[in-house]
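Left out: one protein chain. Kept in place: all the others.
By letter and in written order, the chains are A, B and C; residue numbering begins at 1 in each of them.
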């Protein structure tokens, strides 16, 4: 089965981010999206540790320990950016001011429940960071993940088995196989990778999918 | 009966404000206190409209319409002062950070209830401003008022007849006749103007007073 | 390229509908966006609910909006002032509704709306007329009142300098309600003295980041 690479997936997500959007990219794979934002669009990256207008990594030797992103990697500030304290930063997230957040996930359910912070394993040290705030706060919550676990299990599920990050929060899922909207009538497939059929996608997905418009006519 | 003038009363209140105190002076008579703060003490005046380190009125011609106090009169900013927005300003008040506020009053009750915002008259337009926030928020709430109304009635009462600003909030009352602490055992007189006896003070006060220490021994 | 500056005051308030709730910045006249208010009067929207600390001074700005009979209801902390005669007359004639809110609750309720807080408990107002009928609760031995966020369709505010991204800095005590109102409205319109180039505002000193601002207009 043909799959998007992580880079291709990041580029696919980036394509959907419009001019002028205020965007938070979660730790991990979502951070890659920054590398693929269209250069002709002005997009504002927010970092939960108090940055708006975050720029790319600095040139080697130019790192500033006081200028890091949520993943604690060195970043830069673009002209027109600003710094603010943590309560103000989370007010942006929780108050519904961010247009888009992109989050990784362990699982997403049919109803848009998100599990991405805790495996629930007995020896796991729980660590939530800002995931719950982003999930409830951003106007659009996009999930970006591999369609299947390494063991080949669907990460799209009827009901999450992992502890939830937030209930009914996900708007759209981008995987290495498909782009899927979470809608009141179910998980509607919008796109599939070249050569993949709806039947094949459904077969590897442990939740009912709604076919894309062209398939409905087929 | 000898009485303090408004200026003498302001000077009396000012004498009790210690070095380093953060202080809010309410609109009206309390504003006069600023003129009598001891020059050898560094005291920080807060204005609810977002100023800390407020200075005196500017020289004529130097007024700045963007630099006014809570009473909307032109003021100045002292070196080391700062500006902040209204929610931050009221966080200072409500969060218990101000050491002292000085408020005017219509009435104060035996238990420290304060009425200073509304006469309750049918045709009165209610206007509360920041009085309720100051009354519940400052570490010490000092009231400064004439002991009697123009009609000669006691403004210290068993129970307020005017609508309350806050319940059990007043710590000390400064009047033109006496300084009185609100304590769990009642209104304890600390000082009286020269020549006034406790009996005379009690006679014009419509609430039971506790005599000052020296009177208790008399 | 993002450009939040708009060419005219008229354009800045063109889409305010009748019946809108509008936050107007300012404490008295300091920080009051008078040019935007004048444009709103010319625009003609009626039946407005206005949230401001006061209820107008003299005959200009908010007082003029009241005088033009555009305001159905005022939400404010301190309507009664030496020069609030326009409001006073309308109020006594029963032609404008009034909701008096303690000033700290006004600021905090606006902030709550901007910060996504559903409601909060505060000691302010407990045991007073202004908390009548409201839910109360004893927390840590102290009585509190439950207060809800205040949102608006538009916030009209005044700042000192802004850029095309909507970043704002204010001037002295004219800052007052501007920064919190900017966070609490569906559409925030800032009247500024000057639009500066992107990058000209110190990122450490930006008071209102552009995310909260939708339109910037010079006046």
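Just so it is clear, contacts are C-beta pairs under 8 Å (C-beta built on N, C-alpha and C of every residue); 3 or more make two chains touch, one makes a residue touch a chain.
Everything numeric here is computed off the predicted structure, so don't read it as measured data.
Write down which of B:12, B:72 or B:94 is the residue touching the left-out chain.
B:94
Who touches the missing chain here, B:79, B:152 or B:195?
Touching the chain that is not displayed is residue B:79.
Which listed residue, A:23, A:78 or A:136, touches the chain dropped from view?
Checking the options A:23, A:78 or A:136, the one contacting the hidden chain is A:136.
Check each of A:93, A:108 or A:144 against the chain that is not shown and name the one that touches it.
Touching the chain that is not displayed is residue A:93.
Among A:31, A:47, A:175 or A:205, which one touches the chain that has been omitted from the display?
Residue touching the chain left out of view: A:47.
Which positions on chain A touch the chain that was left off?
With respect to the unshown chain, the touching residues of chain A are 47-51, 64-68, 72, 77, 83-87, 89-90, 93-94, 118, 123, 125-133, 136-137, 163-167.
What is the set of chain B residues that contact the non-displayed chain in the whole complex?
19-20, 22, 42, 44, 46, 52-53, 77, 79-84, 87, 90-98, 136-137
Using the touch rule from the top, list residues of chain C that touch the missing partner.
108, 112, 115-123, 137, 139-140, 142, 144, 148, 169-172, 202, 204-205, 207
The criterion applied here is as follows: only the chains that are shown with their structure count from here on.
Of the chains shown, whose Cα centre falls closest to the middle of all protein Cα atoms?
Of the chains present, the most centrally placed is C.
If we define chain centres by averaging CA atoms, which chain lands farthest from chain A? Would you check?
B
Would you kindly tell me how far, in whole Å, the mean C-alpha position of chain C lies from that of chain B?
29
Please compute the C-alpha centroid of chain A, do the same for chain B, then give the distance between them in whole Å.
The separation of the two C-alpha centroids amounts to 55 Å.
Hey, what residues on chain C touch two or more of the other chains?
Touching at least two other chains: 111.
Chain A: which residues touch two or more other chains?
Not one residue of chain A touches more than one other chain, so the list is empty.
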